[in-house]
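Quick one: the structure is below, questions incoming.
Every protein chain except one is present and positioned as in the full complex.
Chain nomenclature is as follows: A, B and C, assigned in order of appearance, with residue numbering initiated at 1 for each chain independently.
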Amino acid sequence: MTDFFKGIPQIRFEGAESDNEFVFRHYNPDEMLAGKRMEDHLRFAVAYWHSFAWPGGDPFGGQTFERPWFGDSMALARMKADVAFEMFDILQAPFFCFHDADVRPEGADFAENTRNLEEIVDYIGTKMEGSKTRLLWGTANLFSNRRFMSGAATNPDPEVFAWSAATVKTCMDATQRLGGENYVLWGGREGYETLLNTDLARESEQMGRFLSMVVDYKHKIGFKGAILIEPKPQEPSKHQYDYDVATVYGFLKRFGLENEVKVNIEQGHAILAGHSFEHEIALAASLGIFGSIDMNRNDYQSGWDTDQFPDSVPEMARAYYEILRAGGYTTGGTNFDAKIRRQSLDPEDLILAHVGAMDVCARALKAAAALLEDGGLEANRQARYAGWDTPENRALLSSDLASIEARVRAEGINPQPRSGRQERLENLWNRFV
Amino acid sequence: MTDFFKGIPQIRFEGAESDNEFVFRHYNPDEMLAGKRMEDHLRFAVAYWHSFAWPGGDPFGGQTFERPWFGDSMALARMKADVAFEMFDILQAPFFCFHDADVRPEGADFAENTRNLEEIVDYIGTKMEGSKTRLLWGTANLFSNRRFMSGAATNPDPEVFAWSAATVKTCMDATQRLGGENYVLWGGREGYETLLNTDLARESEQMGRFLSMVVDYKHKIGFKGAILIEPKPQEPSKHQYDYDVATVYGFLKRFGLENEVKVNIEQGHAILAGHSFEHEIALAASLGIFGSIDMNRNDYQSGWDTDQFPDSVPEMARAYYEILRAGGYTTGGTNFDAKIRRQSLDPEDLILAHVGAMDVCARALKAAAALLEDGGLEANRQARYAGWDTPENRALLSSDLASIEARVRAEGINPQPRSGRQERLENLWNRFV
Amino acid sequence: MTDFFKGIPQIRFEGAESDNEFVFRHYNPDEMLAGKRMEDHLRFAVAYWHSFAWPGGDPFGGQTFERPWFGDSMALARMKADVAFEMFDILQAPFFCFHDADVRPEGADFAENTRNLEEIVDYIGTKMEGSKTRLLWGTANLFSNRRFMSGAATNPDPEVFAWSAATVKTCMDATQRLGGENYVLWGGREGYETLLNTDLARESEQMGRFLSMVVDYKHKIGFKGAILIEPKPQEPSKHQYDYDVATVYGFLKRFGLENEVKVNIEQGHAILAGHSFEHEIALAASLGIFGSIDMNRNDYQSGWDTDQFPDSVPEMARAYYEILRAGGYTTGGTNFDAKIRRQSLDPEDLILAHVGAMDVCARALKAAAALLEDGGLEANRQARYAGWDTPENRALLSSDLASIEARVRAEGINPQPRSGRQERLENLWNRFV
Partner (left out) sequence: MTDFFKGIPQIRFEGAESDNEFVFRHYNPDEMLAGKRMEDHLRFAVAYWHSFAWPGGDPFGGQTFERPWFGDSMALARMKADVAFEMFDILQAPFFCFHDADVRPEGADFAENTRNLEEIVDYIGTKMEGSKTRLLWGTANLFSNRRFMSGAATNPDPEVFAWSAATVKTCMDATQRLGGENYVLWGGREGYETLLNTDLARESEQMGRFLSMVVDYKHKIGFKGAILIEPKPQEPSKHQYDYDVATVYGFLKRFGLENEVKVNIEQGHAILAGHSFEHEIALAASLGIFGSIDMNRNDYQSGWDTDQFPDSVPEMARAYYEILRAGGYTTGGTNFDAKIRRQSLDPEDLILAHVGAMDVCARALKAAAALLEDGGLEANRQARYAGWDTPENRALLSSDLASIEARVRAEGINPQPRSGRQERLENLWNRFV
């Protein structure tokens, strides 16, 4: 038991009227809605990296956080895990997520990295035995170390490809060892800084092969979870290959992996790609590749990945509405890939950022569920496309241009526009949100 | 013979040192480079819409251009065609492009639209007999009329789907009648304003079927040209389905059309999607779907489609370098989808905007060709990936994670980064541009 | 009495639980909060242009709205006014705003424009006698007509300067005649398309003189309202001189007008300039030039002025919080410079868009007032700066570098950072919003 969070109580639901800062006002894990416990809908996860491994730096300044576990030894890595599980316990978090580099010190070579990882994974496994918190997903950090500066799977140097493949193997092993429900790949360095030195065709071939091997290994070891790609358009690279959901879909189709791999959609990455978060979720659902979400928020007016905690109920409600419409999560969940601001120095900031975000998500989920149950929005959507329900019109989709032209002429078809009713639907939305 | 361009001479090549405003300084059609005449490399096309149909309006102001052919009669449509061919002749343009709505007045119904189109197409056909200018591509305007406000192929109203299909048939017929080398689809209204009233799955199914019918009709009538989709991320719609090249690729793969349809890439649309123009070209080439380009420029700092004439030789050189690397155009060309600013009121502005743009493209092409011939950039690219040339390393791509991990351990692989040399390559670039 | 809104009832407050679409759920004009009636806090105005003069066009499509009053005659202008006042009555709108070009047909010359304006202003004056709706502000449209394509006050042609000055005179006269509480200037064409043909120094001198004359004329005619500039960074121009609040402040200081002119801040324009709406309000308040707001919303991901109706309570609450902190409006108000989407064809859409927006603003105002009354946010703000309250520290501001350096050395000052508590404040915010 560390004393990092000394004096901070376990967070419990007290309702919206509570005056207490250290309570949930809206997140009530056992409350039933739409046929499930709220906890089982939301499946919150804490991200190890932002909360425990990030020192508070930004491009113009260094470390602001002074954490007793910062450093490179295994002892400190265990202290970090202790604090992490204390936070999971305070928040009663159902899940967490991690990269290898978050939990273990960097070693001198691959073998040491692996030993470090295995040792700390054992330690974490022991901690999980005394905790309600399970593993939503594991992943490999293939972007921070300088060896990855020109890519991991897409590196011009085959040795980096090999190192990366070997590392992913160890991380998949670790994920399975800890009962993870998913394995995630985020290709932060899979992209380029300049086309002048880049061979797009070669790099995408490398990436396709790499992913195929990941899928094969999943089957080989009998991993039951989902393989997820996390799209992001740029940063750190000038251009990243997993730009957005539509791009990842095309990539999966190209390599025949569309039934094997799904997406982990991050709010901030959706924004950077020029999409709304709900667009990316709805698109993934329509393509059958929706997996999980990284819940955070990006500043719309800062062109980098701010990874802030979400604070807007209406925006989050859009996301949960699409998730509920798609049937909710299967293996996925709501991972807070979010970091407190570098000025938020106190342990309380770390706890309360999560508490506030969990409440925002809970409010959003409740609003979305109520609107879906109301049915008004879906009824309007159906009515708008109702013209397609006649056999004659449905047949248009299996006709041909010449036949359709003949029909337009014969029937004197001359379509008249009908109101899209956007503002009325926004008003309906605002009755629930 | 109209007198709109009275006093403006045919533009001829005079070289960089000329003092004459009405000459080409760099575009010399018969000059050979990289084994072809410059004209045959560049395959310039004039866009009918911007030059002859656009009145000069913007969202805060109306018409600024006062053209004698503005109006809705067939007589004025013929005058417009007369002026257009006079401009083609002044520029010695090898190609032009048009939408149905550019060349014919809007009729009261589908039948009248078609009659108007057929009549003016005959007229244009006659004019082409006396002209060197051929048709690069035709297309249907499925976005300006209010009937398309909620989409064409993706409209919730099946009658609009039918109207659109019938219209595309007539436009494909017109394109074939005029010997067009391609047929283009730009889905300006294929997208949505708000997800609240939109069914993504249904609309993409409609769009997939629509495109399949277009491909079928091409084969039915024996059209030899290419079918091209022009990606654009948004504007006029909040979100458009043909977002960018990667998105279109995924869509084609989904409907099994990746060998039937290519892309027409516009500089401004690439920019709006967050990509460089050369990225989109290089990506399309690597995926085997590069078709043609709409050459213009967008203001990087104005978030809408400014469709200006290109003025930057270095930027255009990046584009032509990728086109040359991909082997050059087959059916495609360089279409100036560009409009003079609404303050550029004079006939001279219209001519000289094209002259300047053609010169910019010619300089860019020459620089790109010289750099490609020099070989320095390609040699560096190859050297960067040379590690993959050994059988052992090539084998990594057909290996598996566990075997690779074993090799990393066995060989103690510990990759060291090598310089990407970006600035040196930029210097090399600037020797030629 | 027209029949445009036939069957639409006057909108009345029924409370959040009502099932009726045509009611206010949150806007309750007579409800008291923070010492004033809600109506007197919010001071809603309807914008004549978007609701009655805009045909529904966008850069890729023309008119979608078919309104019986569209056209160029005085009779139609009167019908438009009739419908407008019917809408004001349905909404019980306390205010409206207009440009000259919204209310009168364009004449052949200045004299006819003025006659048309005077006649319709008389007609509107008569209508106001039977209405509760007053004039929040009037303004001159110095951007739509082609004569303004290169600027109004900043035009290279002095005749346009003269025309613009004369027009503003007639619009100020009209505003005073109708009891307007403010006069607004938005310089849509005061800016440039290209620096290549622009003389910044000359144009800003013209603009400064123009504004000084407006202020002089206000005093000459005894107009009691405020003169307001509405900042916008670009669109329609590439660059506009009234870029944002800070830019306007510098301009006012330069011409000695900072005590004579205030700002009308539009949400969408703030966004386009890279600022949050609340930033612009807070900044203007801190500089003593806060006047009024144009309430709408811009799509953060569309780089043009979408002028949508606001739909986000949390965002609007940020704005009203700053307005309340600044003491609320004096002459200003909440003008809906917002337009229904071009697919929203029905009269009901026009009414309900306003109803929804008024409710959003009312919820936002109530949340902001409650948080301000709670005092928690302000107490935290004060505590954060409390170190400055000692005489010794206050004296730093009137010291000099050498003395301060001596003190730092003498006292061994070595400041330690303290948490900024951003997430905790966001949580506090979300208790109220």
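Quick note on the criterion: a contact is a pair of C-beta atoms (placed from the backbone, for glycine too) under 8 Å apart; a residue touches a chain by one contact, two chains touch by 3 or more.
Note that the structure is predicted; figures quoted are calculated from it, not measured.
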In chain B, positions touching the absent partner: 16, 21, 25, 64, 271, 274-276, 300-301, 309, 311-314, 340-341, 343-346, 348-349, 352-353, 355-356, 359-360, 417-424, 426-427, 429-431
Sites on chain A contacted by the missing partner chain, in the whole complex: 56, 58-64, 143-146, 148-150, 188-189, 193-194, 234-236, 238, 299, 301-305, 341-343
Residues of chain C (touch criterion as defined above) contacting the omitted chain: 109-111, 146-147, 149-150, 155-163, 165-166, 168-170, 172, 193-202, 204-206, 209, 213-214, 216-217, 220, 233-234, 239, 243-244, 246-247, 249-251, 253-254, 273-276, 278-279, 282-283, 286-287, 318, 322, 377, 380-381, 384-385, 387-388, 390, 393, 396-402, 404-405, 407-409, 412-418, 420-422, 425-426, 429
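Keep this in mind: only the chains that are shown with their structure count from here on.
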Chain B against chain A, contact positions shared by both copies (same if over half, else different): same
Chain B and chain C: spacing of chain centres that average the CA atoms, whole Å: 40
Chain A and chain B: spacing of chain centres that average the CA atoms, whole Å: 36
Residue list for chain C, restricted to those that touch at least two other chains: 64, 301, 341, 343
